[in-house]
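I'd like to ask you about the structure that follows.
As you look at this complex, bear in mind that one protein chain is not there, while each of the others sits in place.
Here the chain labels run A, B and C in written order, and each chain numbers its own residues starting at 1.
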Amino acid sequence: MAAIDLNSDLGEGFGDYRLGDDEAMLGIVSSVNVACGFHAGDPEIMASTFAAAKRKGVAVGAHPGFADLQGFGRRLIPYSTGEIERLVAYQIGAAMAMASLAGHRITHVKAHGALANLAADNAEVAMAVVRAAKAVASELVVLAIAGTEIERAAERAGMQLAREIFADRAYTAAGRLVPRKEPGAVIHDPAAAAARVVAMLKAGAVIAVDGTRVPVGIDSICVHGDTAGAVAIASAVRNAVTGAGYAVRPFAP
Amino acid sequence: MAAIDLNSDLGEGFGDYRLGDDEAMLGIVSSVNVACGFHAGDPEIMASTFAAAKRKGVAVGAHPGFADLQGFGRRLIPYSTGEIERLVAYQIGAAMAMASLAGHRITHVKAHGALANLAADNAEVAMAVVRAAKAVASELVVLAIAGTEIERAAERAGMQLAREIFADRAYTAAGRLVPRKEPGAVIHDPAAAAARVVAMLKAGAVIAVDGTRVPVGIDSICVHGDTAGAVAIASAVRNAVTGAGYAVRPFAP
Amino acid sequence: MAAIDLNSDLGEGFGDYRLGDDEAMLGIVSSVNVACGFHAGDPEIMASTFAAAKRKGVAVGAHPGFADLQGFGRRLIPYSTGEIERLVAYQIGAAMAMASLAGHRITHVKAHGALANLAADNAEVAMAVVRAAKAVASELVVLAIAGTEIERAAERAGMQLAREIFADRAYTAAGRLVPRKEPGAVIHDPAAAAARVVAMLKAGAVIAVDGTRVPVGIDSICVHGDTAGAVAIASAVRNAVTGAGYAVRPFAP
Partner (left out) sequence: MAAIDLNSDLGEGFGDYRLGDDEAMLGIVSSVNVACGFHAGDPEIMASTFAAAKRKGVAVGAHPGFADLQGFGRRLIPYSTGEIERLVAYQIGAAMAMASLAGHRITHVKAHGALANLAADNAEVAMAVVRAAKAVASELVVLAIAGTEIERAAERAGMQLAREIFADRAYTAAGRLVPRKEPGAVIHDPAAAAARVVAMLKAGAVIAVDGTRVPVGIDSICVHGDTAGAVAIASAVRNAVTGAGYAVRPFAP
């Protein structure tokens, strides 16, 4: 039986603030990426997120981002690659400790927001992220946007790799995400998103808005949980992939 | 030949800010306690501090404090013991990662500022600090203020323990530090501080302002480096203890 | 026709985070207290909050709190009274500027969270808050919890004063709020809250859980908007007071 992972970002609150329906998502996905205190998250939220994931049997990873709470890690702060290596290392270490405290263990790392976008395009930044992970915990799986520099960096570094596609985002013929500002960039219909994911899994490719198939490895499907609509898409995707005969389970060993 | 450790707080800057003469202190002490980003420190400063300690062959530890950059971790933020456990765990994990990135390895943990004072007096807080360390890295040595609750907590938890006295602080007849606000609380004369340290080492006791000897285990001497005067004291202490026949080396194995 | 003000805290988000249904509250209350960037709020949120209040014709005030985003200003940070005076002054100035930018003008100041609780009980802290307001903008109305030290401080300083009671909080026989942790401290039933407010307005007194009436001046009723239930209470209170013949309008001239 073929298997696929579903992953989602979790623990994205700060202090009294919360984003997304973490409880719902833990019932849907097999892996979660936990914010590490720089763009979101704090020790309280990290601890309760890792504990909840442990109870639900969901795999956990570090989700490092830029030190930018106000911009939620989505602003392109002009860091050097060295600074990026160091802020990623710091956050992975913090996540490992908080997971340990909850009796859990992180098994992957995935970059967040502006850092993820930069690492997708920039080979040096991608390598900085991977170097940090390797130095801190070489056994981690690097969760990469399929077909990007972060995938190549993980391969070059000899790190384990998992590749994700997005359930709710349209792709260009070059296999990249259509920018959020363009019409049709985000898919809002659960049924459409679910059918599309199954088609891409079967094709072993991302399917662009113009029908182009760009072959990529697919180990995980990224789903969001920050709105009620997003949870509905996540749920539809899970039902569709299990209906298509896939077992939903973590990519990490 | 008897051995003693000298320890000092390092890496206490943030961004462009710096406190203390870290370079000088790395030439004097055998162990340093590195700020972890909550009361001071950031990934850049942590990385360069661990790298410098590695070059100088100085042992390193995590120096967690309250999340209070504005108060430098010296204000008593009303955290629960659970919150303290979690913020200590987070900071130890971050320090472990940053040390790894620098090719070094942290071997101890020491609480900072208001957290250290609270843990010295409050058994539950002391236990929270120790529990965090044990969950994250049970091999760490807990560096405790000699004769306080943090020492007892480490013993109860079965963690390795090192006990420190202060070179530049006066003690009460109860073996506790004279509060900073009282006259004579801080010793400014390098020769006096150095002679006093040697006397306490030989006595196996802290020597109070009234001459009372309070027997304690002494594995390390805490020296400061945040002023030119402090560096002079640290240097005088090192000379005095080596002159008295002690080898200066880390307590950590 | 008698008049009464309804006030609520607004603009309590940060970055991408939001708390409460600000839009709904602006349709219910006559005055809002706007977070100033220390416990919550940032220039973006302040600007849009002041602009929305201007559009709705709702009076605005500064709502200064402790510099504690993580604790939402509810933790008792050990500030000196001098520090409190200065952080209140800073926030009032910032709020005045942001209101100006939106074409609005702040007409009152109300302390938030732990600062408000401390100022209610501690005459020196209350005076520090009032001194800050007087130094920065002596024309501001001080919005005080009825019957507390902040009321007395405003009177001593010769500042204009408005006194508030709480729609959804039980009172002790001493006229103080029942601590949140005690059973019955918070009133969840809109009809009960509304009836109680009208009774207190008519009595010119807060009515304690044991029926004791503690006479106080009442210029405003504080309602909350951070949950759907809270908005329902606010709405019920407005309907009840207008039904009882009161005009709902700002206390500030």
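Rule of thumb we're sticking to: contacts are C-beta pairs under 8 Å (C-beta built on N, C-alpha and C of every residue); 3 or more make two chains touch, one makes a residue touch a chain.
Predicted model, so just to flag it, every value in this text is computed and none were measured.
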item	value
Among C:Leu101, C:Ala174, C:Ala191 or C:Val209, the residue in touch with the chain that has been omitted	C:Leu101
Full-complex contact with the absent chain, from C:Leu26, C:Ala40 or C:Ala89	C:Ala89
Full-complex contact with the absent chain, from C:Leu10, C:Met46, C:Leu177 or C:Ala252	C:Met46
Touch criterion as defined above, residue of A:Ala67, A:Ile145, A:Ala193 or A:Val223 at the omitted chain	A:Ala67
On chain B, residues whose C-beta touches the chain left out of the figure	13-17, 19, 42, 69-72
For chain A, the residues touching the chain missing from this view	67, 70-71, 75-78
Chain not shown, touching residues in chain C	37, 43-44, 46-47, 83, 85-87, 89-98, 100-101, 132, 135-136
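We take it that only the chains that are shown with their structure count from here on.
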item	value
Chain contact topology (line, ring, star, complete or other)	complete
Whole-Å gap between the CA centroids of chain B and chain C	44
Per-residue overlap in chain B, given as positions that touch at least 2 other chains	none
